[in-house]
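Working notes for the structure below.
Entry: subunit A
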Amino acid sequence: MKTATILEVENLKVYYFTQRGVVRAVDDVSLEIDKGELVALVGESGSGKSTLAYAIMRMVPPPGRIVSGRIVLSGIDITSLSEEEVRKLRWSKVSMIFQGAMNSLNPVMRVGDQIAEVLLYHGAVYDVEEGRKIARELFKLVGLDPERVMSYPHELSGGQKQRVVIAMALALNPDLVIADEPTTGLDVTTQAKIMDTIRDIQRETGISVLLITHDLPLVAEVSDRVYVMYAGKIVETGDVDKIFYTPQHPYTKGLIGAVPSHIGPKKRLIALPGEPPDLRSPPPGCRFHPRCSYAMPICKRKEPPRTGTGPRDFVECWLYAGEEVKKVA
Partner candidate 1 sequence: MGLRAYVARRTIELAISLILFMALMFYVFRLMPGDPTAMLIEETAFTSEMREQLRRMWGLDRPLHEQFVIFMKNLLRGELGISFIYQKPVADLIFGRKMLNTLALLIASHGMALLIGMVLGVWAAWRRGKVLDIASLVWALVLHTIPVFWLGLMFLLIFAVHNKWFPLSGTITPARDYAHVLEYMGDYLWHLALPAATITLIRLGGDFLIMRNTMVSVIREDYVTAAIAKGLPEKIVVWKHAARNAMLPIVTLAGLDMATVVSGAVLTETVFSWDGIGRLLYEAAIYRDYPVLQGLFFVITLVVLLANFFTDLLYAYLDPRVRYD
Partner candidate 2 sequence: MDKVYRSLLAFLVLAVMLASSMGPITPIVKAEKEYYKLEFEVLVPEYDPVRIRAAELLSQYAAQVGIKIHVRPVDLNYEITKTQDEHDFDMYIIGWSSKNMPMYISSFIKISEDRPGGNNIEGIRNETLDKLAHMLDKTVDPEKQKEILWKIQEILADQVPYVGIYTRFLTQVWVKNLKGLHKEYWGYASPMTWRTAYFEGKKGGTFVVILADDLRTENVLLARSIYEDMVWDALYDTLVYLDDNYSPKPWVAYKYEWSPDGKVWTFYLINNATWHDGKPLTADDVVFTFEYLVKNNVPGFRFVKYVEKVEKVDDYTVKLYLKEPYAWLLYDLADTPILPKHLWENVQWNVSKAPLIGSGPYKWSKRVEGEYIELVKNENYWRRDMPKMDKLVFRIIKNFNAALLAMEAGEAHFYVYYIPTSAVDRVKKNPNLHLNLERGVTFYYLGFNLRRPPLDDVWLRRAIAYLIPKKEVVEGPLQGLGEPCTWYISPYFGELSNPEVPKKFPWIGSIEPNIEKAKEMLAKSDKYEYKDIDGDGILEAIPKAKPTTTKPPATVTVTTTETASPSPTPTGTAAERVVTKTVTKTVTASVTVTAPAPTSPATAPAGKGLSTLAAIAVIIIVIAAILLFLRRRAG
């Protein structure tokens, strides 16, 4: 079922040019999201997930820069647009639920006004009152008391703030919502409620969602497709079932193995040994090889090629290079 592609990232490279060297935070990444899809991007912290998200918003903070590649959002290549053009696309085409959402609310502004201003500056409404009216509607949608629009952020609970942020993300009815670790810092029950809300709204409105997280059980529960990112590269992608039941890449296996079973007692089964590499000087060859238990000599010399595992799925690993997919028990 090939529907319209909302987002298409092609061979994207985003580097940080720091005083102490070039950090290759996103290195030759390609990614696709279709309309109405909920795609998860998983990986350890520092793997470049957030940078990728910022790149899609085209707000990579200095000294970072998009070096090459294309980002096509609803048919528009945003890498070539001017700052002002990008500004207009932001939030109207793609909005974001930030990591630590409670901090993305301005503490000295009423929450309703923070939503109203979005509408105002994108020309959706002509005065603040009208904006607040829409904000009230959005509050109802996300399950908040509409009267809360006049509150200041510090007067709300963590879950309430999170809902405000979600409401804000929906304000302009965008094509894509990037949710960057939307539930960190919340207690488990609230997490679940928030995720349910997101999922419900997504199903209702048909908005595409890019969920960035390292919370694998959550991914298994809500997402359609999964991209696994390691040290600036996508190492494997596939349908959620494929990734969880037949992971190919040793890193993916490690990740899933490291997940505390949500059925049994909470304990790490196979811990991933070692640390993610320093992206200023990533190891030569496969970036995962220092931590990989299947590492071969070639892994240290050459970068692994991409091996297709499905229509849109692939894995980048020497284990599968040039071969048909091998089932690994």
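Definition applied: a residue touches a chain if its C-beta (ideal position, glycine included) is under 8 Å from a C-beta of that chain, and two chains touch if they have at least 3 such contacts; residues count from 1.
Selection criteria: all candidates are chains of the complex that A comes from, given by their letters.
Note that the structure is a prediction, hence the values are computed from the model and not measured.
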The sole candidate from 1 or 2 in contact with subunit A in this complex is number 1
What residues on subunit A touch candidate 1, complex-wise? 57, 59, 61-63, 87-92, 95-96, 98-101, 103-109, 117-118, 121-122, 152, 154, 168
